[in-house]
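A single protein chain has been omitted from the complex, and every remaining protein chain is retained in its original position.
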Amino acid sequence: MSFEPQKINGKFKGKDIISLDQFSPKDIDILFRLARKMKVIAANGKPSRVLDGKIVTLIFYEPSSRTFGSFGASVKQLGGQTVDILNPQVFSSVSKGETLEDTIRVFEAYCDAIVIRHPVAGTAKIAAEAAKFVPILNAGDGIGEHPTQTLLDLCTINEKHGRLNKLTGVMVGDLLNGRTVHSLLKGLSLYKNNTVYLLSPKELKLSKEDFRDYSLRGVKLIEISKQEELPKNADFWYWTRVQKERLKSLENYESLKNRFIVTKNLVNQKAGKNTIIMHPLPRVGEIDPIVDSDPRAVYLSSQVRNGMYIRMALLSLVITGK
Amino acid sequence: MSFEPQKINGKFKGKDIISLDQFSPKDIDILFRLARKMKVIAANGKPSRVLDGKIVTLIFYEPSSRTFGSFGASVKQLGGQTVDILNPQVFSSVSKGETLEDTIRVFEAYCDAIVIRHPVAGTAKIAAEAAKFVPILNAGDGIGEHPTQTLLDLCTINEKHGRLNKLTGVMVGDLLNGRTVHSLLKGLSLYKNNTVYLLSPKELKLSKEDFRDYSLRGVKLIEISKQEELPKNADFWYWTRVQKERLKSLENYESLKNRFIVTKNLVNQKAGKNTIIMHPLPRVGEIDPIVDSDPRAVYLSSQVRNGMYIRMALLSLVITGK
Partner (left out) sequence: MSFEPQKINGKFKGKDIISLDQFSPKDIDILFRLARKMKVIAANGKPSRVLDGKIVTLIFYEPSSRTFGSFGASVKQLGGQTVDILNPQVFSSVSKGETLEDTIRVFEAYCDAIVIRHPVAGTAKIAAEAAKFVPILNAGDGIGEHPTQTLLDLCTINEKHGRLNKLTGVMVGDLLNGRTVHSLLKGLSLYKNNTVYLLSPKELKLSKEDFRDYSLRGVKLIEISKQEELPKNADFWYWTRVQKERLKSLENYESLKNRFIVTKNLVNQKAGKNTIIMHPLPRVGEIDPIVDSDPRAVYLSSQVRNGMYIRMALLSLVITGK
């Protein structure tokens, strides 16, 4: 039987955090409550020291300055320190032919938790299986999972609307390949009565299998093909980038990348008072910067900050249990 | 109207530090007094904790191990921590086409201040304009500015002579392109009755425009062409490297690089008891290592240390206001 990360089941301490599938709505609730507490403490300017004397190793086999910065700051905000191992496959032991398992076992000897980023799906799980003493946190493994991204997205929606059910949302962009979109759909499927409008170039539509799968999980999906068909007053817009690196030809990219753009005009026409405009970032033209100053645009403000609070809460829970 | 960083005007808290032009002699005086205090605390071996719980992001688009190390140590000497983002244009989001503005807005969500180094002049100002919540400190933007370098140079002169006016100095090397030389001339022009002798290969003389400009600002400039013409007993010598990377041909470099060299002999002939010998480093042959042990040679001792104390003082002032 192959290794599966344990369900959280209300107990975070010592658990690996590999997949959103480990979380029940109750687990998510525990996490969000602590994240909110972290936010209040930060707002009061009182340094928390819950990770005082703790070391977290950030081992990134693939660069991601944003996720690296967010996890690093999360550890340090709590009084802990990081050991930063960047590109070990180029630098040293790993390049000498060491297995991932050995690398993990060596680094776990030095620290209290390991955050791993890797380009290959499934790697975080292998790392978790190898580690004997410390929890492994998945910071994204290729087309696999990136659970803290989804948790911060859910946290941002929940913060605004006070619930994760009975929501009407909009997802736009590369729905075929976009990892964040898929994970968020999975996350929303943990709650009842959610409806999501899907807007993408037809080449980048959700695959039939995925459409069926998420529908069966309970999310009501509605495919549309023009911005005009967007519902008014949705609870959230989740706009994403067409990822150049996932397309076969650059020509394809040029024709697809800016098919759908958030403009001031579109916001005026379709967004409601309580609609929040989200984006997992980076953006490369999908949202007109003039929209940034709209209080409903959260992609550069609370969405980013919640990423840090979620990671602070998660690190605190898996390392100290509280 | 384009964005201009605010004058300090006695109030550092929350201000971006982009250019020497923001400083009045009174501001410089406040800074130097705190830097001196930092030095005393360090000498007593008592760790200061003024940045306890604070995080400073060091975002370097261009490597500079010296400036990186000095800023990093400054934060840590004060009990703070850093998040180190090196070469984001190669690693990740930025390489995916993200704008500098978005990058800055993301990282400011995680920290209390951002130190930025960039190869392109004007970038620090753009970053400062983008940041909504935390101060930006310019750690050098190409041929633009590097204000902490100039402040540490002024601090070193002031520490020795107890004043920044009525000085006679010497500047040698690439006066055409050298950023440190230009900034120091600007800094000295804030004070009265300073005279600077300029010695360089004729291909690397101060441009006519710059000569006129600094003269108008009030520094008396005297161009000389041979080491023999150096004044005796100057208050400071500021020797600089001919920067290979700024010259059109390598051949040119070879013929120019070691035209003027500080030797023991030259020191004996021209330096006085109170002359200090400075260099912004790195050096590649402009100063004979035998001179290093001369107590008047400060380039490897107090000049380097003052860089850290100045940065400690500046970080403390912009983050905490004191």
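Chains here go by letter, A and B, matching the order in which they are written, and residues are numbered from 1 within each.
Here is the rule we go by: a contact is a pair of C-beta atoms (placed from the backbone, for glycine too) under 8 Å apart; a residue touches a chain by one contact, two chains touch by 3 or more.
Keep in mind that this is a model prediction, so the values were computed, not measured.
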Absent-chain contact - pick from B:K26, B:R66, B:K132 or B:R217: B:R66
Touching the absent chain when the full complex is considered, from B:K192, B:K244 or B:K264: B:K244
Full-complex contact with the absent chain, from B:G14, B:G79, B:G97 or B:G122: B:G79
Which of B:K37, B:K205 or B:R283 contacts the chain that the document leaves out: B:R283
Absent chain, residues of chain B that touch it: 46-48, 63-66, 68-70, 72-73, 76-77, 79, 81, 84, 241, 243-245, 281-285, 289, 300-301, 304-305, 307-308
For chain A, residues in touch with the removed chain: 52-55, 57, 81, 83-85, 88, 90-94, 96-98, 101-102, 105-107, 109-111
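In the analysis below, only the chains that are shown with their structure count from here on.
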Whole-Å separation of chain centres (CA-atom averages), chain A against chain B: 40
